[in-house]
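Note that one protein chain of the assembly has been removed; the remaining protein chains are unaltered in position.
Each chain carries a letter (A, B and C) given by its place in the written order, and its residues are counted from 1.
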Amino acid sequence: MKNTAVLITSEKLKVQDCYDFVQDAACGGIALFVGTVRNSTKNKEVSLLDFSSYEPMALKEMQKIADLALAKFQIHKIAIHHAVGELQIGDIPVIIAVSSAHRKAAFEACEFAIDTLKETVPIWKKEHFNDGEVWVNSHP
Amino acid sequence: MKNTAVLITSEKLKVQDCYDFVQDAACGGIALFVGTVRNSTKNKEVSLLDFSSYEPMALKEMQKIADLALAKFQIHKIAIHHAVGELQIGDIPVIIAVSSAHRKAAFEACEFAIDTLKETVPIWKKEHFNDGEVWVNSHP
Amino acid sequence: MKIQLLFFGIATDLVGENSIFYELNSEETVLALKKELLLKYPKLKNIDEFAIAVNEEYAEDDLVLRENDVVAIIPPVSGG
Partner (left out) sequence: MKIQLLFFGIATDLVGENSIFYELNSEETVLALKKELLLKYPKLKNIDEFAIAVNEEYAEDDLVLRENDVVAIIPPVSGG
């Protein structure tokens, strides 16, 4: 039985899909993190975000995170879904879902996964403003 | 604008309802905890759970948790939903959803809320087994 | 003076009641009532411990009960 699911897609992400993957009769709790596109960054109004990825490597890095989370924490299953392409305010770039018998492990694994994803997975976000655009994190 | 939602219901809980309540254009992340009914406890097979509450007081205690989470953590909104009545394996007794600009606060508030709910909210769980039933936590 | 007693969870099963009216001889504390209840309903000793809520708020042992208070017997909670 597969206990990890990693996905990069240009379709809309669905919380229910991640929930359904990790849900299990043996688990007592599910922790989820859902990233959402904010309407501003550093007090500047955002119009949309554009996500691109180095897809085969990004999937490998996401799989490493999922495998490491399973090794480090007492969890049942983990799903890591990331969207690419243009996202509007309120859209969902990322979902992490983790199921476990006891909730502490699910929270820890969920936070570990999103923290690590933001450090290692080759996905890039360009913020579009009314007066221009900027690649996030890329400038000195 | 109301930034807390507390609910006790005998209807099925819906993750989407809690998500929709906390989602906000100003928030960058949503942390959720979804409790689910496990098929066993202490290696004994569970057939169903029966939740009862002292409803008016339980709602007050849930509201206190929501208000305290808003005061303690930099979060936007919080929803705390709890089901009562008979629940089957895989059903959802509780959902906590928290939105915030930055994810750390959402995780902390979500974990605080479920930990506190389990300590203070007057709701009781009776576990039914094939050979009997037991009120959880009640015996010396 | 009269108060209302509410029983929940295992306490309902042990006492066989959900709600009763109960006569106090005088204004007395929550602690005094707890002791009375354990004498009147010795089966309550089967619970690990129980808290008391007065008018839907957890009450300390030294709170003094008043006429018409709604007093709930709260066994260890197990929501979530």
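What we mean here is this: a contact is a pair of C-beta atoms (placed from the backbone, for glycine too) under 8 Å apart; a residue touches a chain by one contact, two chains touch by 3 or more.
Everything numeric here is computed off the predicted structure, so don't read it as measured data.
The absent chain, not drawn in this view, touches the displayed chains A throughout the complex. Across A:Lys14, A:Lys44 or A:Lys60, the residue that sits in touch with the chain not pictured is A:Lys60.
Seen across the whole complex, the unshown chain contacts chain A at 35, 51-54, 56-58, 60, 82, 93-94, 114, 117-126, 135-140.
Note that in this section only the chains that are shown with their structure count from here on.
When each chain is reduced to the mean of its CA atoms, the one lying nearest the mean of all protein CA atoms is B. Note: centroid distance chain A to chain B, computed from Cα atoms, is 23 Å. Taken residue by residue, chain B touches two or more other chains at 35, 114, whereas all remaining positions touch fewer.
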